[in-house]
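Have a look at this one before I ask anything.
With one protein chain withheld, the remaining protein chains of the complex are depicted in position.
The block that comes next holds chain A.
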């Protein structure tokens, strides 16, 4: 049997530290104990993780994943967010300033969630905006011990409209959300009117940014995908459908071999393709543009090829940028 060689004072220090840790743990375990301690009126909210009781007017919100741009744009009372590198090029000066100011409590992936930082932010609501499979990387019990948690993750690409509305609703920021939505819908309507004589008549195809060069594939996107859904709001008509329907984005996009380019776009009157937010061509798209088969496509021969920026828009404010970019891209059709 080993005999402890610690001095009595050392033992007291250990016991004291354990007692302090227990007290802190108890504090973290009660949602009534923090800044949101006086929870105030609550309401039931239907989220992906069930019906959750949340504050009627949250004052301190933590957001991760797709909830970050949605709640930034809606003006929600954020006290902690995950990093959102992919959205930086689509942020305006005001959004970027706010993004930089708010404490970062998680990284780009769900596995990089910093639970201590979230507890320190002392939220009264946590909005998790990551896809369902990524939820497996999050310790939900630990988060729920800090504050009520609503998970509202993306499903199909075009669902960002409803998703961002629900996220804003949970965070009590519908007013700000409605303002950006109204501005978007107005612009989309104006552009639909502007292009009504040309766009709806064209059979469009779209090359997405997520082909795999090493596998010799390209991404073809159909109605309701990231690269197409905003352009659709101004009247663009993307024809065809996936051969084998999958879940999520696989229901609206597929990854054929690059050798199938002629078959994929044989009927297309015009083709759009995704650019990075900085305007450069992503490598998977570049490999399509460099292919000798691309040059033989009827739409390419006719010069009806249009690059689209900001195809990753996931909020109405970002989608307004997509509309502006599409307007610029489609402008030659009106000449």
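Remarks
FYI, a contact is a pair of C-beta atoms (placed from the backbone, for glycine too) under 8 Å apart; a residue touches a chain by one contact, two chains touch by 3 or more; residues count from 1.
Going forward, contacts and distances are computed from a predicted model.
Between the names "succinate dehydrogenase", "Homeodomain-like domain-containing protein", "Iron ABC transporter permease" or "tRNA modification GTPase MnmE", the one given in UniProt for the chain missing from this structure view is "Iron ABC transporter permease". Residue A:258 is the one among A:128, A:170, A:191 or A:258 that touches the chain not shown. From the set A:43, A:201 or A:215, the residue in touch with the chain omitted from the display is A:215, counting the whole complex.
For the chain missing from the display, the contacting residue among A:102, A:198, A:293 or A:333 is A:293, taking the whole complex into account. Against the chain not displayed here, chain A makes contact via residues 85, 212-217, 255-260, 262-263, 283, 287, 290-293, 295-296.
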